[in-house]
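Working notes, structure below.
Here is chain A:
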Amino acid sequence: METKTKNYKYVYNRPESLVDKQTHYCPGCGHGIVHKLLAEILDEFGVRERAIVVAPVGCSVLIYDYMNIDGCESAHGRAPAVATGLKRVNPDSIVISYQGDGDLLAIGTAETIHAANRGENFTTIFINNAIYGMTGGQMAPTTMVGQITATTPYGRDPMDVGFPIRGCELINSLERPVFIERCSIHDFKNTLKTKKAIKKGIKNQIEGKGYSFIEILSTCPTNWGMKPQAAADWVKDAMVPYYPLGNFRDRQE
Partner candidate 1 sequence: MGKQILMKGNEALGEAAIIAGCRFYFGYPITPQNEIPAYMSRRLPEVGGTFLQAESEIAAVNMVFGASAAGARVMTSTSSPGMSLKQEGLSYLAGAKLPCVVVNIMRGGPGLGNIAGAQGDYFQATRGGGNGDYRHIVLTPASVQEMAELTVLAFDLADEYRITVLILGDGYLGQISEALTLPEPTGKVFEKPWALTGAKGREPNKIASLKLVPDHVLEEMNLSLERTYNEISSRECRSESYLTEDAEYLLVAYGTSSRICRAAVNELREEGVKAGLFRLITAWPFPAAALKRASLKAKKILTVEMSLGQMIEDVRLSVDNPERVDFYGRSGGMLPETEEIKRRIKAYGN
Partner candidate 2 sequence: MREEIIIAGFGGQGVIMAGKLLCIAAMNEGKFVSHIPSYGAEMRGGTANCSVVISDVEIGSPTVPKPSIAIIMNTPSLTKFESKIKPGGLLIYNSSLIDRKPERTDITVVDLKANDISEAEGSDRAANMAAIGKLIALKPEIASMDAVVTALDVAISARNRKYNDINIKVLKAANSSK
């Protein structure tokens, strides 16, 4: 192999904060991408040994098995409460609540809003893929109007079950959060932006600034019934128009 004959260096390899282990995620699942981004950022800040990830219930329920950091389970929707407990006991730890759309905006809405409202000094990574993945593709609070899921076989009817909830806008009505941004991993450019946003969220926490909320539009190829690239395109074409990307708040005082 040429690699043996030429001098080279790795410009991209596994971050220390990521375990060398095959995930249970479906091919093309956005969780794997975000796990990696998070791990890279923990490495870049050198905080792997202070980090604790709080896993939600949902597809990412096993995130603690993939991250080479301390990990804590939480009951469905309670990740912000568990994160609050962890962070209040050890203010020097770097706590990440990693939550899906059901966890964050359905069963755990109260915990989400109140942790944000208290300005807890942890970072929330909110994976919005418009569906319940783990249980087999049921309607999420973020399911798009008309989207067909296992429990909206005729498409989501907003006059029956309401419109999809916009997490960033909801959090943006609160005073205490310091950083709110919606990003997406549907292409390379946006994935880089996502990394930047997560990085800001972790930096804020390291500096003790308070609560950061990063919503990431992601894919669920399996439950959407699409190939991964088509799913990525659907994020761009169907989701982004309803869930505008961009920064909602970046308070730096």
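The rule is simple: contacts are C-beta pairs under 8 Å (C-beta built on N, C-alpha and C of every residue); 3 or more make two chains touch, one makes a residue touch a chain; residues count from 1.
A word on the picks: all candidates are chains of the complex that A comes from, given by their letters.
From a predicted model like this one, the values you see are computed outputs, not experimental measurements.
Here chain A is shown alone, and of the candidates 1 or 2 it touches 1 within this complex. For chain A in complex with candidate 1, the touching residues are 48-52, 54-55, 61-62, 64-65, 67-75, 78, 80-90, 92-94, 110-111, 113-114, 118.
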